[in-house]
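A single protein chain has been removed from this complex, and every other one stays in its place.
Moving on, here comes chain A:
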Amino acid sequence: MQIEASLWNASWATDGGRMQISLSYAPFEARYRGFDVARCSVDKSSDMNQFSSSGSVLKQGGGEEFSEELLLKPFPDRKVLAHFHFQSRAPHSSSHGRHHHLFPKAIAQLVKKFRVKEMELSFTQGRWRYEQWGGFDPLSSNNAKPPGVELWAVFDVPQSLVDVYWRNLTHTLSGLFCASINFLESSTTYSAPELTFKPSFGNLRYGTLPREAVCTENLTPWLKLLPCRDKAGLSALMDRPSIYRGFYHSQRLRLTSSESGSDEVDSGIGLEQTLTVVLQPSSWRTGKTYSVETNIQPSWSISSIFGRNIPGKCVIAKSSNVYLHLDNGLVGELKNLERENAKYVANTFESEGFQSNHAFKISVTPDKVFEEVDYLHGKSTSVIYGFSVEKYSDSQPFDLGLTWKIPVVWSCQQAPLHASRFLMGSGNERGAIAISLESTESSEGLPTSHIIDGRCELRVDIFQVVPWYIKVYFHTLQVFVDKQPRAMADVVDKIRVSPSKDKVSPGVMEMILKLPCGSKSAAFSLEFDKGFLHIDEYPPDANQGFDIPSALISFPSFNARMNFSEDEFLNNSPILSKFQETSPVLSYTEVLLIPLTTPDFSMPYNVITITCTVFALYFGSLLNVLRRRVDEEERILRSRAGRKAGWISQLLSRLSAKLRGRPQEQPTSSLPYSFISFRLVLKILLVASIAVTWQYYFG
C-alpha cells in the first residue's frame, strides 16, 4: 500500500514568496488529512431499482448515459478548431445519489453537497480571436471564454447561505481540479451579477482568476471525470504536447441539475465537458509545393493535427461521433466558386454532399450531412458532416482528412459589434478604462424585432467587474456614439453599479445599452484611481501588474443558434442539440494589465537601519560632550605638538583646530596653502578618474 501525494502551489509555506524557506529546518514533514468538514446526510429512503438481467449497459446503469463527440472546423486564418464535447447524465433519484455506474461520483456528490443548480467552470489559455474565428455562432458564444479561470454557480439555497456554499464549492473545486480556485473564496474576487449575466435571483455568484495558468495538471482531473478517460474513444486524441501547442485552449465543465420535482424527461444531473482547442496544422511543406498559390488553405487530417488517430469509440459511450463543420461563409464562397465554374454546375452539394468536389476532398465518406436551415434570410447556410466512430477499431483507426484543392478565402460571421477594451492615461496614480464597440460589417441585416417605438435600437449588455484597488469613479462615465459625446440617458437604458469596498468587495458595473441601429461605433470611458495595497496583499510578482478581469459583452437580441431540418439523429447528438438551443451572442473583452505602484519590500529594513544610525550618532555625540574635558585635551595636544610630530599629524591638528574655530597657537608649518590645495585637487582628480574608468568598464 502506498500513498502518493504532491504539494502543489505551496505558496502558503513561503507566505506568498516573501519569506524564504530556511533549509536549516530540514527535513520538512508534511501531514495530510481530509479537506472537508461536512458531509451529506445518508439518504435512507431509497426506492428499489428494478433489476433487469438483459439489456444494454445504458439501461442497467440506472439511466446514466455518456456520449462523446468531436467537432472539427477549418478557420479562415489557416487554423483548425477542434471541439471535444462529452456529455454525461444521471437521472435524479434518491438512490442514485450514492451509486454510480457511468456518471462521475465526485461530481454527483459535489452537486448534492453544495446544492448546485447550475455551474460552469472554464480554464482557458489564449484569447479567442473574434475577428477571425467568428463570434456569432453558438460555438463561440458558448465556448469562447476569458483567459484564466472563470467560475459561476447558481445555488439552490436561501440567499443568506449562498456565500458560504460558494466558498465551500471553490475549495472543493480547487482540490478537484488542482487549481487555485480557492482564491475565489475571498469576497474581493467574486460578485453577484443581477442584470446582465444570467437571470438570477441573488443566488448566482461569478468569479474569475485572469492569471491562472492552465496546464496538463488541470486537464488530468478533468479527464478523470470521463468514464474512458483518455484511454479510449475520442479523448484518446488528447496528446498533451499537441493540444497545449495550440493558439487557444479552453477546457470547460458545465453542470446542470434539476430537482426531482420537475416532470421533465431529462431531469437529474447533466455534466457537459468541452475542450476547445485551435490548432495550426503543420503544413508548411504543402505550402511550399503550392508556392505559387500562397492563399491555399493547409490540408490536414486528425493524425497530422494531433499526432494520433481515433482508436474506435469508448465502449461505454452511447454515441461517438465526429463532425466536420463548414461555416456559412465558407459554404457561400464555395457556392460562388461553383457557379463560376460552369462545368461543375450539375454537381450540386445538396445531392452529392460535395465531399469530393473541385475545392476540397474529405478522406472519409460522411455518414450524415446536416444543413443549416435559415428560415429568415435564405442566405448561404453552414454544412455539418457527421461521421460515426462506431465501426472503427484499434486495427482500423478513424482518421479524417481534409485536402484543399483551390485557395478559398472567406470570413466567419461576426458578432454585431466588436468589443475591445483598453487603458488610458499614464503614471501610477490614475487612469481610465475604455470599452470600445465597433460595428462589424456582417450585422447589416438586423432582425426587425429591434425596432421599438419606431426607433431601431441595438441592445448591448455590459458586465464589468473591477477589483477594489482600482477605484473607479462611476460618475465619470462618458459615452461616445459615432465619436460624438452623448448624454448617458440617451444610450444607457439601465445601469446597476455596486461600488467597491476596500478589501471587502469588488466594484461591479452592469449596463444595458440601447444603441441606435446605424451607429458605427460606441465607446465608454471610466476614470479610476489606483489604490494602495497593504504589504501583505501584494502577489509575489507584484511588478508584473494587476489583471482586470474581462468584461462580458452580450447581445441579448441576437440568438446564436443553428436550425437544422428535423432529424431523429439530431436529438441523439448532444453537440447538435446544443447548437439548436437558443443562447445569446456573447463576447469577452481582453484582460487588462494595470501596473500599480509596488513598494520596495526592503524599505522597512532601510528605514530601521537609517533611523538606528541617526539615533546612535546622536547618542554617541551627546555622551562624548558630557564627558569631554576641553582644557585637558588642549594641554595634551600642546604637549604633543611640542614634541616633533610628523607633518600629517600637524596637518590634522591644524585642521581640527580650524574646524573648532580657534586659531592655531603655534603655526609651525610653513607650507603655503595653495600648494596643499593643488595637491589635494590632484589627488581628488586621480581618484575621480579611477572611479569613472571603473564605472565605465566594469559598472
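We take it that a contact is a pair of C-beta atoms (placed from the backbone, for glycine too) under 8 Å apart; a residue touches a chain by one contact, two chains touch by 3 or more; residues count from 1.
Convention: contacts and distances are computed from a predicted model.
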Not-shown chain resolves in UniProt (candidates "Non-structural maintenance of chromosomes element 1 homolog", "GPI transamidase component PIG-S", "Alpha-endosulfine" or "6-phosphofructo-2-kinase/fructose-2,6-bisphosphatase-like") to "GPI transamidase component PIG-S"
The one of A:543, A:565, A:582 or A:624 in touch with the missing chain is A:624
Touching the hidden chain, out of A:164, A:612, A:655 or A:685, is A:612
Residues of chain A touching the missing chain are 1-2, 4, 12-13, 15, 19-20, 22, 25, 31, 33-40, 42, 46, 48-49, 51, 53, 56-57, 60-62, 95, 98-102, 105-106, 109-110, 112-113, 172, 176, 224, 227-229, 231-232, 312, 315-316, 605, 608-609, 611-613, 615-617, 619-620, 623-632, 635, 639
